[in-house]
Every structure is written in C-alpha cells, then in structure tokens.
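Yeah, one chain of the complex is gone here, protein chain that is, but the others are all in their spots.
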Amino acid sequence: MRNKLITMQEAVAKYTWDGMTYAHGGALPVGSDSIAFGREMVRQGRKNLNLISNCNTQQSNLLAAVGAIKRIEVGFAGLEVYGFANGLKRAIETGQTIAEDYSNGAIPLRFLGGALNWPFVPAGGIMVGCDQQWCSGDNPDEYPATNKMPEITDPFTGRKVAVFSVAKPDVAAIHVTMADIYGNAIMLGTEWSRYELSRCAKKVVLQADFIVDTDCMRQYPNLVRIPGEVVDAVVYWPLGVWPQCSVGVYDSDEEHMFAMNAAFKTPEGTEEYVQKYVLSYNTREEYLAMIGKEKIEKITNNPTTFLMDPYRKWIKSDDEIKELEGRAE
Amino acid sequence: MRNKLITMQEAVAKYTWDGMTYAHGGALPVGSDSIAFGREMVRQGRKNLNLISNCNTQQSNLLAAVGAIKRIEVGFAGLEVYGFANGLKRAIETGQTIAEDYSNGAIPLRFLGGALNWPFVPAGGIMVGCDQQWCSGDNPDEYPATNKMPEITDPFTGRKVAVFSVAKPDVAAIHVTMADIYGNAIMLGTEWSRYELSRCAKKVVLQADFIVDTDCMRQYPNLVRIPGEVVDAVVYWPLGVWPQCSVGVYDSDEEHMFAMNAAFKTPEGTEEYVQKYVLSYNTREEYLAMIGKEKIEKITNNPTTFLMDPYRKWIKSDDEIKELEGRAE
Amino acid sequence: MDYTRQELMAIATGRELRDGELAIFGVGLSMLAGYFAQKNHAPNLMAFTEGGVFGSTPVGGLPWGIEDNRISANATSFTNAIDALCVLVASGRCDVGIIGAAQIDKYGNVNTTGIWAGETPWQAGRYVLPRVRLNGSGGANEIAIGCKRYIIMAAHEKKRFADKVDYISSPGYINGGHDRQKYGFPGGGPSAIITTLGILRPDPVTKEFYLDAYFPFSSIEEIKDNTGWDLKVSPNVKVVPEPTEQELKNLREVDVTGSLRKK
Partner (left out) sequence: MDYTRQELMAIATGRELRDGELAIFGVGLSMLAGYFAQKNHAPNLMAFTEGGVFGSTPVGGLPWGIEDNRISANATSFTNAIDALCVLVASGRCDVGIIGAAQIDKYGNVNTTGIWAGETPWQAGRYVLPRVRLNGSGGANEIAIGCKRYIIMAAHEKKRFADKVDYISSPGYINGGHDRQKYGFPGGGPSAIITTLGILRPDPVTKEFYLDAYFPFSSIEEIKDNTGWDLKVSPNVKVVPEPTEQELKNLREVDVTGSLRKK
C-alpha cells in the first residue's frame, strides 16, 4: 500500500473545490471532528458547498458563518450545552444556507445506504409523520413534500413504509485519533457515523491526532475500523479538533467554544475570528502557538488520557512525520 | 448491570428448546463459533431446529448429522479447504433438512435488517437473477419463486429492485474471545456477522474463551462491539471453538477437523462421534482432558497468540469464575 | 427545603425511571435527570447515549455534549450512532428515553426545529423560513418513535405550551387517539411531560395531556395560565412530593457544577 501522508494545505487543495458535496466527521456537535481541515478550507476560500453534517460542529458553524455553505443536510444544528450554533443559525435564518433537515439516525442510515450502493434506505419509521418528512428545503413549495421520504409498499405485509435517499458525498474529511501512513485508522470514543462515512464518500481524507507505526495496527487490528483500503489521504494535525475534544487526547476548550460561537453571531465578529484564528497560522507549530502552551497543558490533562496509553509507543515524532510527508506516493 | 455468568448446562437448558429458531455465530466455516454450545444442545437432545447459519461450521454440521435440524437458512454449507460438511450434506440430500440458500452477504444483511426492525432489507443486487432467488426450499413447487426475494419499485428511479426478508432468531449463541460477567464482549479476528447477530436475536448467549475483569473493557471500550446491554447470559468454556480456531487463542485442530467430518458421513459414524466427543464429558476439566494436553499445547502455540497479550492481566482464574457462576443474578 | 424548580424537575423526571431498564438520555437536563436516577434508586439502569457510549457516568460535571470527555472517561463500550439510535432505539427495543422541547402541544408533539413569526408550514402549505431557527431533532426523533415510553422535559411557559406546535420535529401522539399506530411507530409515545411547574400525563384514550400533579411551590392556576391550550386537570390531581434530602444529595453529586441550582 502507498504512503498517503500529505500536508493539510495539499489535502485541501487536492480534495476540495467550490460547489462540491462535502461531508465532515464528526462525533456529534462537540466531539471529534476534522475542524482543522475546515479551517484550511476557509483559508483556501472554498464556497458554494453542499454540506452533509450528521451534526453541526464548530467546523460547519465556521463554514456557515463565512458564507461558504449553499445547502446543508443536517441531523442536529446546534452545539449541545454550548447553545445554538450562531454561524449556522444566522446562515439559515437569512436564507443564505438552505437547510434540509434529517434526524441524527437518518443521516448515518443514508451514509450506510450509500456505502452499500442501495437505491434507497428504509426509514424504519424515523421522521415519519413529522414535519421533517413533510418540509423539504429543496422543495419548499410542496407541503407535504412527497419526494424527500417517498412511500413504498412492503411486499411482505402490504403496509406503506417510507424510505430515504442515500448519501454519497464527493469527499469526507474524517477525524481519527491515530492513523498510519497508509490510512489504517483507529478512533477512540464513539465512532458516531465515521465508519459509514468512510465507506460512502467517493474520496476519504483522514485528519489524525497522531501518526503511528503500522505495528500498532497489527497489534490491534480489531480497532482499525477504517482500513487504508478505503482512504485516499492522511493528514497529521495535532489538536486538530480544537476547540472541541478528542477522546483520549484532549478536552474541549470551553472558553474558546463560547468565544468562537459568540463571534459567529455577526459577519464582523466572524471576520475578526477568521483573522485571528484561521488566517493567523501557516504551520502546525504556529497553530499550536496560537492555542497557547498553557491552554494545551490544561486540555491535554483530562480524565480520558489513559485511553491512549496502550498506543503511545508507536507514535511517530514530528521529525519522522515531516520526512514521511515528503515521500508520499 | 447484573452478573450473567451461568454454566453451559444452565444456558442451554434455559435458552434453547425444540422447534426454536436458533442462530450461531460464527466467523465463517472454520473460525470462531460457539461449538461447545452446540455440543451441549446435542447432549440435551434438542431437535426440530430452525437454524440460521451465516456459514455452516462444525456446530451446524454436528447438529445436522444427529438429525436435529429441520430447516436451515445458510450462506455457505461447506467447510472450506476441509471439504464438504458431510453431516449437513447428508441431511440435505436425504431431505431431512430443508435448505433455504442465501449468499454470505445476504444472511448478515438480513440480520442487520432484523436489528433495525425494518420490514425488509434491500438486496442491492445480491442473489438477483440467480437460482438462489428463484429456488425456495420453503416453496419448492414455485419456480421461479416470487416471495423469497420479492421485487419492489425504487421510488427514486422507478427501477425494479429485489429485497430480502429480515431475520430475528429466537436465540443466538455467539462465540467471543473475552467477556466480562455483565456480557461486555471483545472479539479478536473478523467479526463476520456477530455484531449484527447480537442485535437481531431476541436473546443472546455468549460463549467466551476468557472471562475478564470489566477494567479491561474500560481500557478498550472501542473493542467492546457487543455491550452487556444486548446480552442475556455469559458462558465460560475454554477451547469452546475446538476443533476450529479462535484467533489470538488457539489454532484449528486439523486432525480432528477431518476425523469429525469423516464420522458424520454415516449415522453410525455420527453415533460413535457423539459417544466419544459429546457425551463423554461433564465438566470443563473433562472436556479439556478429552482434547488432550499435547493437542492443547500444540494448538495454543500459534502465530496469533500475540494478539491476546494486551488483555492477559485481566483474565479471571477458573476458581474466580466458579465462584462468580454461583452468584449470577 | 432549598432547591430550584429545575432541580425538582430533574428529580421528578428521575423518579419515572425504574431499575434494570434500558435508557437513553439526551444532553443537558435530561442527562442529569437520568444519571440522578441511576445514582439514587436505579443502580442497574442501563444507560447509553445516542453516540453509543455505554456504561459510563459523568465525571467532573454536566457533559458539554453527549460524547465529550466527561461522559467518555469510564465507558465500557463505544459503538456508533446507528447502533444506539437505530438498532437500539428506533427499533422499539429501548425501555425509556428523555428528551427536551422548545415547543410542545397538547398531544405531546415536540418542536425543536423553528419558531415561525407568521404562518407555519402547515398553515401556509409551504415551507417558509422560520423566524427563529432552532437545532432540529437530533436523536430525539428516534427516541420519540422508538422508545417504549419517553419523558419530555420543558420549561413551563405559555409560548412553549402550544395548542399545536409550529413544526413537529419529534412525534408525540400526532393528532391524538390511535395516530401513532397509523404511522406504525414501534414505541408507545410520551408517558409524561415534566415541567418547571408540574407533571402532565396523556389521557389513555384521547392522548391529550392533562395535569396530573403540580409542584409544592406551584398551583393548578399557575400551570393553566402558563399553558397555551385549555389544560384539563385530573380529578385526582396530586402535589409532587418534595425532594428528599437523599435525592437532593444524589442529584447534586451528579450536577457537580451546579448547573441546575441557578434559579
């Protein structure tokens, strides 16, 4: 298998484009997501995105805040206990972003259906009889909407049942805790829908907290839920989920979570945030300096760090990684 | 959560009955399967079983050889490089067992559909246009059969697509490498369809090579693909997959694989096998003595044993297990 | 005794949960209520989150989300969203769930998607933009269609308790009666709405929610005044028992950061 380790800049340049259907993963609103990848998309000025978010995170909140999202399919648009996602909320309320609402179970089922190359996926009752079935952002003039969740007849019982369309994003950027240079990856914490996403997307880019030796995968093959066989590129970006948390590695930065979201209330606040926290760094070192040593110490000292212990011996150093990045095939 | 550790005798007495729909799991024909559980079913004289086998193993081969299977839904009926499964082959050829053929992908999809409580599961082209679609063991007079894989119209494209019925066995007996007393379980090696099976069966019994402390699960929660929440009982039975292999623990007993299968060619051979290898032991100690010390040394010394290394410190001793078995809630 | 409305709401919700049940909690208040029950009277409650975090209890206070480190530190299993929401919940397998609501109606239908200024989609016959966009259903829809029963927690305010919600994000009894059967939902529907003022329960036949009990510091009148439909009152209406000392102690041990103590 080939070495797929490339830089963040290269990955975003190669695997994203204006108007694409992009999906991020993504463990619920405040957990593991490829947020650094989203920052780089803003740096490279991507726009007109058709986004698939199982849940909103600070990534989609940022992309919406800067006006890069034309349309979003989403299961949950908030930030849990942190409140509404102001960037996304504003984009939807102003009509800049068309929202097509699904539930948190519906989106991963649609990923699963895409992964299986099915023509549709049974809803199993999800969203049935609700405005989520009847309101379509794509077809606002039709109420109740008939094509968002069309009904078919179950051939075994004759009963009517609703189905979903399947999802096949152009590219998924998925956060994982550890990856090797071939794209074999281990997630700690809930997978959420990252397994399904890694199989339904046409191209898959991993954003990893750590690059590990493949020996780690050979010791723990059952943990490798995303094998390199389905991965196109691997990016190393430490603390790449910040200000959200990566189970086993770092905690949420509560202060920045609130500040970031507060900034997105207005275009001005967003512009200021982007200047300060998106355009202000070029390298991983500068990114970490931006977060700050004290903050990093605080969030990396958390009650889940023991979960990383079995794997530490295989972690590659920054110097090794730099060399490997230069030798991607 | 309650202590679910009970003896093999209790588990089979409580969770199996004549005429039931039973599913075993099950990593392909010669890998991890709850074979000791099947031996105990023979010991307790179960019959008229409606079996769901993603693949035949020596368990279904044994149950078929003794005439306990009335009907089988199966994806692969052989023993891979060991050849035809003589017990099952004989039972089907004589008409004692009705075979309803599926493919190896179709059975786990039907488990998944059962787990999701769907009315049907899309076939995605599997078995379409083949005699597996058109020949139904349940409905032999109808050719081509119309109800095994009925066709519906995809509402998004108008194309005809075939679907499967879903599977919801009464009980699944599933082999796992490690379980705690609450039923949290870790599998090493391919899951095959054990994840789906653990979610679609009405009752789930685990057969484990090792009982481990729950601390093991808290260190490796991402490995616990079967949480205790879906498990009804846990049985400790060392070398319980013998003569097949359990990845990380023991290899196949090639000699016994051939001898066992040869015995099943005839009712007489089967009777002799049952006397010698099914009815001849009562305790785990007697079972291990039957396999023999030399053989055990040979099969436990294999190239996968390093896969168990991270977990050994949590393994409970036989004495601890005996005490815990007496305290099941 | 010194406790807040939110604390009694959480305790009253926790009292609805029974030992040994399989339960799913949403984030925030509902999670505190659930883990309070586990700590207080239901030690064998099997709790999981919609992310498939099993066997854990919060560490260091109210989790910021249902997958953050405070809830991931001592889990026995991590699976995924389809496993938790679809296989265990939407399938009809989970005993009980707890969800929140921004707006709720007399049949227990929940709106967490948007508040419309003028005409709602069902009034306008088209999907106009909401004045206030809310979060969407998240996993509450799966809980609402699939759990054998579920409990809704909401602040009791007139604008939230509507005759008919602007948008059904998660179904209660839709238009009442046997409507759930019509849609084939495997779950039984909402068994209680627990508010900052009291407890509402569904009529067994019509499925319209009536007042079953009010909090010691509340009254039937206050509740009727804060409800947007003509709320029926049970002939056997009760006062919800005050929290015991033990209950308060257990709740506050779960609510380490005191998020419910802010009145």
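Letters A, B and C mark the chains as written, and numbering starts fresh at 1 in each.
Keep in mind that, in the parts below, a contact is a pair of C-beta atoms (placed from the backbone, for glycine too) under 8 Å apart; a residue touches a chain by one contact, two chains touch by 3 or more.
No experiment lies behind these values; they were computed from the predicted model shown.
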Partners of the unshown chain among those that are drawn: A, B
Contact residue for the chain not shown (choose from A:G67, A:G83, A:P144 or A:P227): A:P227
Option from B:S136, B:S165 or B:N222 whose C-beta touches the chain left out: B:S136
From B:N3, B:T190, B:T214 or B:T266, residue that would touch the chain that is not displayed: B:T190
Option from B:V30, B:V224, B:V278 or B:M308 whose C-beta touches the chain left out: B:V30
Listed residues B:A36, B:I92, B:A263 or B:M308, member touching the removed chain: B:I92
Hidden partner interface residues of chain A, rising order: 1-2, 115-117, 180, 182, 184, 199, 214, 217-218, 221-222, 224-230
Missing-chain contacts mapped onto chain B: 27-32, 54-55, 74-82, 84-85, 89, 92-93, 95, 99, 101-106, 108-109, 112, 124-132, 134-137, 139-143, 145, 159, 161, 188-196, 245, 247, 251-252, 254, 257, 302-304, 307
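Methods note: only the chains that are shown with their structure count from here on.
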Label of the chain whose CA centroid is most distant from the centroid of chain B: C
Of all residues in chain A, the ones touching two or more other chains: 124, 159, 161, 188-189, 191, 307
Shared-contact residues (touching 2 or more other chains) in chain C: 74, 78-79, 82, 86, 90-91, 186
